[in-house]
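Below you'll find the structure I mean.
Yeah, one chain of the complex is gone here, protein chain that is, but the others are all in their spots.
And now, subunit A:
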Amino acid sequence: MVDQHETWPCDKKDYVLDEPIGVGATATVFRATCIPRNERCAVKCINLEKCQTSVDELSHEIHAMSLCAHPNVVNYHTSFVVEEELWVIMRLLACGSMLDILKRKIKTVGKEVMLYGVLDETTIATILKEVLKGLEYFHSNGQIHRDIKAGNILLADDGTVQIADFGVSGRIAASGGDLSRQKVRHTFVGTPCWMAPEVMEQVSGYDFKADIWSLGILAIELATGTAPYHKYPPMKVLMLTLQNDPPNLETNADKKDQYKNYGKSFRTLIKDCLQKDPAKRPTASELLKYKFFSKAKDKKFLVHSLIENLGAIPVSSHTQNPHKKQVASGKLKKGPDGNWEFEYDSPENTDSSDEEEDGAARSKSAAAAAESAGDGVQIGDTINLVLRVRNQQRELNDIKFDFTKGTDSVEGIAHELVTAELIDCHDLVIVAANLQKLIAHADEKDRRSVTFALNSGVATNEIADERTLTGFAQISIID
C-alpha cells in the first residue's frame, strides 16, 4: 500500500534502482522504488560533470517543473545531489515516449503497412487531447514548454499521457530520452523540426503560441511516424520551415494520397496550428473545442491500442496486398528472391471477428508462435554478453546486454547501441558482424570473446592500440 503522506525522501539510500529505461550521454532514467513510501517511481540521474547545462539552468527548469501539478504534466516529486549526479525523482511512465511507441509499432508491423499511417485518428485524437490539456495548464501557469514532440510525450501503463519534464528533459531527453539519430552528430542539441518559425528567427522573441506550432508538427509525427523535414540536417530544416509554406501530412508523403485515410477535421487542426503568424494560431483551450477531438476516447482506450495491441495495423481500406488480410509478425526472413519479406502468420490461426479484435488475436498468436530453427543456440536461449568500448569521453565502459535467439536480431541490438549513443554510428556494421560471429560459435568453449578494430578510429591525440582498446572494442560472452 502506498504511504501517501510520507514526503519524498532526499536520500539515495531510500531508493532502490532497478533497470534503466532510458540511457544517454549525460543522463540515465531508471525504474525505481521509493522504500519509505513503498511506491514505484522513475529516477533520472544527470551527471553534472558531463552535462554542459549549467547548474543554474538545471535548477531553473526543475523549479519550473515543481510549479506544475496536473494529470497531463509529468509529476515531479523531488531532486537531490548524489556525489556528482543530480537525481530527479518523478512519476514512473513505464511505457516510454510516444516516439518509442511509434518506432516499436513500425518495427512490429513493418514499414510497408505503416506507409499509410502509423496511428489511427482515434488514437491521435485521444493523445493530442491529453497533451493539449497539459499545455492549457502550462500556459495558464505562464510557462512555455518549448520542446513539444513525440519524444517528450510519455505514456504510463494505465494509459495516462504526460508531457515530459520540459527544458531539463528537452536538453536531457535529447541525450537521455529522445535518441533521434540526427542528434548524435550535431552540437545543435535536438533537431529544430518541431521549432516554430518565430523561435528560429529569434527576432521578436516568442510566446506560448510556439508550443501550438510544435503540437501541429506532433500531430503529423503521430500520423506519419516522423516530423515533416526529419530527413534533413538542422540548417536545412530551419531554411525549409522559414521559406516554405507550413508543412502538412503530405509533406512526408512519397505517393499520391498516401495519407488518404486521415480526415478533414484532422487536417484542419494541423493547418490551424501550423500558421506562420503566431497570433493566428488558436490557444490550447480553443483547440480543445475542435471537431477532431469528438473522436477522442479515454485512457483505457490507449492502454488497448498502444500498449496491449501495438501490433494491430490501423484500419486502412486499401492495403496494397491483394490476397487475404495479413499482419507481419515482426520476424524478418529472406524471401526466395533474396529481398526481405515478413513471415506472415498462417491464416488459419486468425479468427474472422471484427477488425479490432482481429488485430488483438493476431498479435497475441504472433508472440506465442515458437518457430524452431537450429544453428547452435536453440530458440529462446539467452546469452549474456558484454561490449567493452570507449565512450565519447574516451573512458572505457562495459555495456552488458543479452541476446535471445529468435526474438533479438543482431542488427537490432547494434542499432539500439547506436541510438543509445553507446557506440559510434560508423561502427554499427562492424559491431553487428563480430556479434554475429561470436553468437554463431557460442557453444564452442574456446571462442568466448572477440576483439576488433573500430571504423570510428581514434581521437586526434591517440594512437590505435588493441591492448588498451583505443580504436578497438571487445565483445565477450559472460555466463
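The working rule: a contact is a pair of C-beta atoms (placed from the backbone, for glycine too) under 8 Å apart; a residue touches a chain by one contact, two chains touch by 3 or more; residues count from 1.
In this text, contacts and distances are computed from a predicted model.
Peer 1: Name the absent chain by its UniProt protein name; which of "Mo25-like protein", "DNA sliding clamp PCNA", "Vacuolar protein sorting-associated protein 29" or "DNA primase" is it?
Peer 2: Protein name of the absent chain (UniProt record): "Mo25-like protein".
Peer 1: Consider the whole complex, including the chain that is not shown, and state which of A:V16, A:A69 or A:I478 touches that chain.
Peer 2: Here the residue in touch with the unshown chain is A:A69.
Peer 1: Hey, which of A:E83, A:E395 or A:D446 is the one touching the hidden chain?
Peer 2: Spelled out, the listed residue whose C-beta touches the missing chain is A:E83.
Peer 1: Applying the definition given at the start, please give the residues of subunit A touching the unseen chain.
Peer 2: 7, 10-11, 48-49, 55-56, 58-59, 62-63, 66-67, 69, 78-81, 83-84, 86, 141-142
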